[in-house]
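The complex appears here without one of its protein chains, the remainder shown in place.
As written, the chain order gives the labels A, B and C, with residue 1 at the start of each chain.
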Amino acid sequence: MTSTVTYQPREDELRYTFGGHPAVAEIKPGSLLVTSTEDCFGGAVRTVDDLPSKVCQAFNPVTGPFHVLGAEPGDTLVLHFAAITPARDWGMSATFPHFGALTGTHTTAMLHPPLEERVWCYSIDAAAEIVTFHARRSDHAIVMPLEPMLGTVGVAPAGGEARSTIVPDAHGGNLDTPEIRSGATVYLGVNVPGALFAIGDGHARQGQGEVCGVAVETAMNVTVAVDLIKGVATPWPRIETDHRIISIGAARPLEDAYRISQHDLVTWTAQLTGLELLDAYQVASQAGRSAPGNVCDPLYTMHAAVNKTILAGVHPYDGVHQRLRRIAGAPREQRGKDHGN
Amino acid sequence: MTSTVTYQPREDELRYTFGGHPAVAEIKPGSLLVTSTEDCFGGAVRTVDDLPSKVCQAFNPVTGPFHVLGAEPGDTLVLHFAAITPARDWGMSATFPHFGALTGTHTTAMLHPPLEERVWCYSIDAAAEIVTFHARRSDHAIVMPLEPMLGTVGVAPAGGEARSTIVPDAHGGNLDTPEIRSGATVYLGVNVPGALFAIGDGHARQGQGEVCGVAVETAMNVTVAVDLIKGVATPWPRIETDHRIISIGAARPLEDAYRISQHDLVTWTAQLTGLELLDAYQVASQAGRSAPGNVCDPLYTMHAAVNKTILAGVHPYDGVHQRLRRIAGAPREQRGKDHGN
Amino acid sequence: MTSTVTYQPREDELRYTFGGHPAVAEIKPGSLLVTSTEDCFGGAVRTVDDLPSKVCQAFNPVTGPFHVLGAEPGDTLVLHFAAITPARDWGMSATFPHFGALTGTHTTAMLHPPLEERVWCYSIDAAAEIVTFHARRSDHAIVMPLEPMLGTVGVAPAGGEARSTIVPDAHGGNLDTPEIRSGATVYLGVNVPGALFAIGDGHARQGQGEVCGVAVETAMNVTVAVDLIKGVATPWPRIETDHRIISIGAARPLEDAYRISQHDLVTWTAQLTGLELLDAYQVASQAGRSAPGNVCDPLYTMHAAVNKTILAGVHPYDGVHQRLRRIAGAPREQRGKDHGN
Partner (left out) sequence: MTSTVTYQPREDELRYTFGGHPAVAEIKPGSLLVTSTEDCFGGAVRTVDDLPSKVCQAFNPVTGPFHVLGAEPGDTLVLHFAAITPARDWGMSATFPHFGALTGTHTTAMLHPPLEERVWCYSIDAAAEIVTFHARRSDHAIVMPLEPMLGTVGVAPAGGEARSTIVPDAHGGNLDTPEIRSGATVYLGVNVPGALFAIGDGHARQGQGEVCGVAVETAMNVTVAVDLIKGVATPWPRIETDHRIISIGAARPLEDAYRISQHDLVTWTAQLTGLELLDAYQVASQAGRSAPGNVCDPLYTMHAAVNKTILAGVHPYDGVHQRLRRIAGAPREQRGKDHGN
């Protein structure tokens, strides 16, 4: 029988770094964790008049960290997301001064004044599986598919670092990729005893690249099956779904995020299939899929993916994805409704 | 009745620049062009022993340029691809010294010797709609969907420039995006009288980003319906399909290709829907799709797309896509088989 | 005796591309060319009320191209600048919409409106060797050293291309580096018969990186000694002065311009000294100097330099720099006056 850990964070237990905090709970490999996450505004933006720069002190709180029993540097943490469901019937987005891909920022520094700070409130209809955008300067209402995901999933980084939850990197963190949805299994290399993973930043949906810097931010209820692969290192975050294997890179410039993700997909493919390295490079070149996660965070993210039908018969990490799906109660994989990938 | 221009290039008529050449034929707006394209090796790589650096003098020949009657700077050229079908039952790929995303190049200059130059021969089965990869260092054979596309579609550039067909930019050129497939309509801003468009670089299929620098290269038979929108400028290449509108950016670093494509999608969306600019930015942020075309050419490309179902009722360029589909004989839109997007 | 070619361009002879034009004159290797260049505005911006976007049709005219007798692809063109002297006692600068490093541009595309377009008029006092900046929003007058240079020096590109004079690349072009001053020798690889070199874009002075996109633009009188090294290729523009050897790279992102320049300096150093490649890499790492030329043009430029005192006894290109200095009448090398580093 699967054991379950239930944890609901108090507001003062929310964390803003990966690393630098003791665990809030211990989890045995093979267990389920039932928890919830606040939105990236800590819930402080509730109407279109709540400007984030005015009402927020800090951004992107995570729930955790959780100590996984037996996890040690060199292992791989496995997080299978059984359910990610909105905890509210509304979500918020915004433009934020000097943040986003189409504005000067503190690093792409420019002499322009910031774009207008503006907030949007989306209605979320979980039953109908839709979110509705309401324009601020006209009467347009635009319906989009509900596609819940977690923007931030990570472990404590290596080398004694503590990193802001705004940052994605080899330890995971603010990956901001729509690929972390219900039914997906995330693999993360362990850097410290107990792994100390944390999650947050739920999005009711998100465009690829999160171009304005903010998705449809909402609190989430999350059920995640936790497991551990001993003695197998994972250099960069990876994701497995029923249909695909996915490698994620985080870097600037964006081509380096692309390079990292493709390099990991090529070497992973070579290892899974027995293909020689340049032969695997060729497979990624013709069958590989790619998309940006975010092009706004301190490091940008891209994923590289290949369909399992192309790599017939591979069983990454010894089939743990299939095992956890069963533990998790056989969730149907939720695929991007207007994506197909 | 639709008039048809048929043109088959002789080898000495193939061109290696956009700009700098007189037209090979004139086309009236509203006509069909039936033609063919050589592969990026000029057909010189026919076995795995034909190393491109040895057997090729130049790369990426195009068919054309074609003079479109009445086209003037400030107009928009419309190319609806009615059919793109492999002219051979084989396609070639390769690693090429100092070319590709996971190798030092002449611009990302490094002290490493080049990766091994290696050639792969794919079998193409048009009836079964598959291509088969044959590994060079093992016995693997991997079947992938046939998804024919043109990598290179462009017009003569502005300012008296002549640009290598290896280069993508605002004039189109070597965009290397799988989105230019049968059923797609491409929009290009006209820079010179007659537009002087040319096409080439057929791929039996291509991964997103074309990571090793070379797709499954093959000659193609192409039928394209040609039209002209007078007095409407198009700043960067755009594509319309039955389901999506797509903007393409070309630049380095890759985030600038992303920015250009998203900026164009945001402003185009605002214009099509009447949404105010930041409201349109918000729609792109939540509903926008993005992927790299190439991350290996002198400029990288990315596309930004949004589903027409999201932007209900828009008719870009006054519905020319639908009109040309009818002229072209109602081709079925061929969608990426393992993509869905 | 040194032969001299004198050429003063008429306005309708100014050119806006490298490549695509016949030569205006022939020059024998070993000759002097006495000529002049217009400023980047074609002389149309004469007061602070002449906004470039209103009064200019095209930018960055060059004088030429000149056919160098006997020059063939694979040779190296040598241009020793004996004198670069302002032809006017005023120079103009400006902010230009969507151009410059601290503003959104057409490639670093942003949703901001452009920065204000503003023009500045500098007084040039050639006798006192100063230029004076006059602020537009206050009474400040700031005196700076006069340091005349040419921003644009290039040959016709390879592959049948014609490139805008705004662009720097392997063929030279709009390098926008202060290193091309009186006393400097520029080396450029020849791509077409006759080399077809052209020059322009005089700056009374320029900051490193030309951050706003426009230097102190002025017409120049130029005397250049022309020579040819047969059978020796030069991959990227190089410069030699009495004190330094310098390699220039042009690319985006800026680190690739850095990489190209350092890679060329390392390999050139290895060839000049007999040092093994990684030993030469080490010398560049500890003794190499670097600075940006422009961080605003379609490709950015950086140079890599090393002092000849470090590489004792080297004679690049068989001592042609020293020979041309004598032909040119032993000009004193003009070094950056406030360039104390």
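Things to note:
As a convention for this text, a contact is a pair of C-beta atoms (placed from the backbone, for glycine too) under 8 Å apart; a residue touches a chain by one contact, two chains touch by 3 or more.
Only a predicted model underlies this, so the values are computations on that prediction, with no experimental measurement involved.
For the omitted chain, the shown partners it touches in the full complex are A, B, C.
The omitted chain makes contact with just one of the residues C:50, C:89 or C:255: C:255. In the complete assembly, the contact with the undisplayed chain comes from C:210, out of C:38, C:75 or C:210. Contact with the undisplayed chain is limited, among C:5, C:83, C:144 or C:327, to C:144.
Counting the whole complex, the residues of chain C in touch with the unshown chain are 93, 95, 101-102, 115-116, 118, 120, 122, 131, 133, 135-138, 140, 142, 144, 205-216, 243, 252-255, 258-259, 262-263, 266, 273-276, 278-279, 281-292, 295, 300, 302, 304, 307, 309-311, 335-336, 338-341. By the touch criterion stated above, the residues of chain B touching the omitted chain are 102-104, 108-113, 115, 253.
By the touch criterion stated above, the residues of chain A touching the omitted chain are 16-17, 19-20, 58, 106-111, 159-164, 249, 251-253, 256, 259-260, 262-264, 266, 277-278, 281.
We take it that only the chains that are shown with their structure count from here on.
Homomeric contact chain B/chain C is classed as same-residue, with over half of its interface positions used by both copies.
The central chain here, found by comparing per-chain C-alpha centres with the mean of all protein C-alpha atoms, is B. With chains reduced to the mean position of their C-alpha atoms, the one farthest from chain B is C. In this assembly, the C-alpha centroid of chain A lies 32 Å from the C-alpha centroid of chain B. Centre to centre, using the average C-alpha position, chain B and chain C are separated by 36 Å.
Touching of two or more other chains is recorded for residues 102, 115, 253 of chain A.
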